[in-house]
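Partial complex: the chains shown occupy the same locations as in the complete assembly.
Read from first to last, the chains carry the letters A and B; within each, the first residue is number 1.
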């Protein structure tokens, strides 16, 4: 979804304003929204991808005007309705007309604090060797020009841009389908380095790069670079090689048997 | 006034009221338990916060074996210190600042943040301004934060996946004689997001003296 939530590279949002000695929450209702949303997610009434999708579906002007927990509240209410856990009348009255349907609601232990993992982050899946990576660190790739109406985690600023695979982070659930009840489609996620010049144009002077996590489905192998696009300098590659190798060693241990 | 206006901007009722009704409803439904919510809130207000991350960084600065384990499997090494992964902390990677590279973390699409080591994010991290500018103008943004990284290459980590990133700042010069606990006091939240640098040992000494008076 090309939504207003996709903010990377946008202008006009003013300076970043910081609050000295900021509290964790600014009001009681923020606390309650946070805890209710987390509990529902922990009990798998919905998954984290659905939650993000619900936030992104806020009307754009309201999304931009809302605070963080106003967005959570919107998602909480709209997902409870979507999942049939509550009715619009119940939301208004604050009273249950019927008990919640059993689907998707695990037992309540009352213990608090022990919210289960979000299911997108299943740890076992990440190191499952039956999912083969399509790319390896060092491979040159291009982010696909995707403009889906559905939820996606490929931001607009990266689409059509060339980068280099830095890390294979293992296997993760695919948000584009998982956010819509269309399956987990597990696949490798790679951290791809994009140079600032590639993202923002040849005039961009800053020595910077963006490291973006890309699901396998977001990427294609880069064709031979046309002359117009500057190749990533080998000096840059050499510089990055050391820390990459270091951290990769860890992944390597967990994922032994995979080919680089 | 036109539909353009009306269509998207019907103002919702006050959040405080809506939330009160909502909790009451969900309790009646058996979906939440108010006491469990209290405990969850307490956890994120008191037990989980940037002091967790500071302890991790201080340990890594002082213990080469721990440092190695942290780079090998960050979530596991963090758990060693008594900080369970929990949500938004299961898939961690520590990225190290060096004399040539400065790392900085953002989530342009929402506000992903490593809760287990930093707690819940501050408002500025979740703001449209930070999310918009971090990827295209990191140096300008750092200078607004009072941070000058000189000619270093900046790497901006955009947390688009379930991976969460923690920046390991460079250990400040002059901190050689400090203990692990004292080092942890140098490690600010912002230095672990990459929008700040650790306090200097001298500043910590001044602050300690002032507090003692």
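Here are some notes:
Everything that follows uses one rule, which is that a residue touches a chain if its C-beta (ideal position, glycine included) is under 8 Å from a C-beta of that chain, and two chains touch if they have at least 3 such contacts.
These figures come from a predicted structure and were not determined experimentally.
Chain composition of the entire complex in this structure file, expressed with the shown labels, reads A x2, B x2.
The rule is short, and it goes like this: only the chains that are shown with their structure count from here on.
Once the centre of each chain is set as its mean CA position, subunit A and subunit B turn out to be 16 Å apart. Subunit A meets subunit B in the complex at residues 5-19, 22, 24-29, 31-36, 38-43, 45, 48, 52, 55, 59-62, 64, 67-70, 73-74, 76-77, 80, 85-86, 90-96, 99-100, 105, 108-113, 115, 117-118, 120-121, 123, 126, 153-155, 157, 167, 169-170, 172, 189, 191, 193, 196, 199-200, 206-215, 236, 239, 243, 246-247, 249-250, 253-254. By the touch rule above, subunit B contacts subunit A in their complex via residues 7-9, 12, 15-16, 18-26, 28-33, 35-45, 49, 71-73, 85-87, 90-91, 93, 95-96, 98, 100-101, 106, 108-111, 119-120, 122-124, 126-139, 141, 144-145, 151-163.
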